[in-house]
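All protein chains but one are shown in place.
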Amino acid sequence: MVNVLLTGFEPFDKDAINPSWEAVRSLDGWRLEGATVHARRISCVFGAALRELDAAIDELRPQLVIGVGQAGGRSEITPERVAINMDDGRICDNAGCQPIDEPVVAGAPVGYFSSLPIKAIVRDLRAAGIPAAVSNSAGTFVCNHLFFGLMHRIATRPVHGMRGGFIHIPYLPEQATRLPGAPSMSLDAVIAALRIAVATSIEVREDLRETGGQLH
Amino acid sequence: MVNVLLTGFEPFDKDAINPSWEAVRSLDGWRLEGATVHARRISCVFGAALRELDAAIDELRPQLVIGVGQAGGRSEITPERVAINMDDGRICDNAGCQPIDEPVVAGAPVGYFSSLPIKAIVRDLRAAGIPAAVSNSAGTFVCNHLFFGLMHRIATRPVHGMRGGFIHIPYLPEQATRLPGAPSMSLDAVIAALRIAVATSIEVREDLRETGGQLH
Amino acid sequence: MVNVLLTGFEPFDKDAINPSWEAVRSLDGWRLEGATVHARRISCVFGAALRELDAAIDELRPQLVIGVGQAGGRSEITPERVAINMDDGRICDNAGCQPIDEPVVAGAPVGYFSSLPIKAIVRDLRAAGIPAAVSNSAGTFVCNHLFFGLMHRIATRPVHGMRGGFIHIPYLPEQATRLPGAPSMSLDAVIAALRIAVATSIEVREDLRETGGQLH
Partner (left out) sequence: MVNVLLTGFEPFDKDAINPSWEAVRSLDGWRLEGATVHARRISCVFGAALRELDAAIDELRPQLVIGVGQAGGRSEITPERVAINMDDGRICDNAGCQPIDEPVVAGAPVGYFSSLPIKAIVRDLRAAGIPAAVSNSAGTFVCNHLFFGLMHRIATRPVHGMRGGFIHIPYLPEQATRLPGAPSMSLDAVIAALRIAVATSIEVREDLRETGGQLH
């Protein structure tokens, strides 16, 4: 039995919902190709987020972990390329903390690359009619914090064969109604995108050599 | 029997689809509150578009006409406030014509305001979870051309009680997959939005006094 | 002796400066080709703005009037194509008033086109290395209010041979330092742009037939 762990975040920054959890929760229990998806809700709190992630990994021993988070203002599904060892909060987390220029893990490397096939995921999302692009920065808030912690866990205390990464998603339309001009994506499309991301990650072991680069 | 005319455009600028027609066509024959919706596909051609609109109005004698067009790059449903008497093509229309600074109708006024309750439509769309905003410019291409022609017809050769206006809609997600960074909206949401726009237009005779203004 | 009237606005929306007045004031007294430029500062107040404009026109009997205003968020110098007869304040003016969907002048036409050679101005600005584009909406705040009032005055109580229009300008860099991500333009470039706009307006009586249109 293969387990897949999907994490979404609780709401933050005074919002009532977080689309990452709304999408992830709907996939809890989904089975595909001999794998079972488990959804877990993570606190939007530096430190606590990593402890919750660790506990879920210890419990499930998953072969695949995909963190999902909201990237308000983006219009596409964006698999992240790289996690950096840096907490620098533009706002406070849900516990009122705002670390500035502190490492996620003291003494750990500057960065880790995702071990998801991010180019193949983007290709398959676009083929399914869902806007997608590789992102080269997951920011410096709790999303990057979780992503870095995940990759550091894989690098230092691995579950056998485990791969992982992070995917940012847009606002939901209902959030964008309160934010004039903000792009959004329907919950159905986000859920369909995560299904594709899971399936492609299970299937594709070596990523495509297709450009997903940015000039800056 | 009350008729409602919805128009969508054929594809243009080398695109294979136009979301305005995809959405409008699905509402052909829809009945609500004693009214029947009729969908018509309009050529993306200066001049011909107005002749087709005129013929559809003569045939249907509608009490409500809503032109719908694609506004690639916008993230919201945008009811237009004002049509201007100006054709100025940034690109050629589907017949290869690119008028520059020519009136839509020689001798006609500089502009007409929509007679749709645009503020109420925006309010009702947002309440339904669909991003929306008033727009103060419909551009100077065939969308504005059709909008101006419609309002000039209403002003000069009215069908009894006829009101009209224009609504711009975003790209569909499948279009945005080929346009990195472009916002989009699902076809389902666009169709739901047009249903609301029709129902609100039938129901609300005097528009709300809620701000929809822009500083510039 | 030919007089040219340039107007700029006082600061609004809690800002300490308004780049339109900073730029315009520096051109007060400038002479070119037999013309003298007069700068006037206009209140950012519905109604009062038009009374001040009227008084300046009565005093100076200018042959050319160019209103200048700040368009925060734009990156280019944007000569406006059309003024609309609509006050719809997204915020309050400096007297605390926020008209919603009221005419600038009751009973006046829906719109007026600029009588400046807006295409030629854009061409000459670009040739001088200054980013510029035609704009098809001056918004619905005090800038459009002044622009509409100016064009209505020209249409109904003309000074002999007087032409007029409106030009929006970006934030200054010093304003943008407080607005992360906002584009800006140096005061020197804005002043150079206004010099070109005046010179081109004096010289070019019939505008170019070059596209400045927008799809929407």
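Chains here go by letter, A, B and C, matching the order in which they are written, and residues are numbered from 1 within each.
Keep this in mind: contacts are C-beta pairs under 8 Å (C-beta built on N, C-alpha and C of every residue); 3 or more make two chains touch, one makes a residue touch a chain.
If you're wondering where the values come from, they're calculated on a predicted model, not measured in any experiment.
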> What chains on display are touched by the one that is not shown?
Replying inline: A, C
> In the complete assembly, which of A:Glu10, A:Glu52 or A:Asp88 touches the absent chain?
Replying inline: A:Asp88
> So which bits of chain A touch the chain we can't see?
Replying inline: 13, 69-72, 74, 81-82, 84, 86-91, 98, 100-101, 109-113, 119, 135-141, 143-144, 168, 207, 209-216
> Which residues does chain C use to touch the chain missing from this display?
Replying inline: 75-76, 125-126, 129-133, 173-174, 176-178, 180-186, 188-189
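Keep this in mind: only the chains that are shown with their structure count from here on.
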> Considering only which chains touch which, how would you classify the arrangement: line, ring, star, complete or other?
Replying inline: line
> Measuring centre to centre with C-alpha atoms, which chain is farthest from chain A?
Replying inline: C
> If chain A and chain C share one sequence, what is the angle of the rotation that overlays their CA atoms, in steps of 5 degrees?
Replying inline: 180
> Which chain pair shows the largest tally of C-beta contacts?
Replying inline: B-C
> CA centre of chain A versus CA centre of chain B: separation in Å?
Replying inline: 38
> So what's the Cα centroid distance for chain B and chain C, whole Å?
Replying inline: 30
> Going by the touch rule set out above, which residues of chain C reach two or more other chains?
Replying inline: none
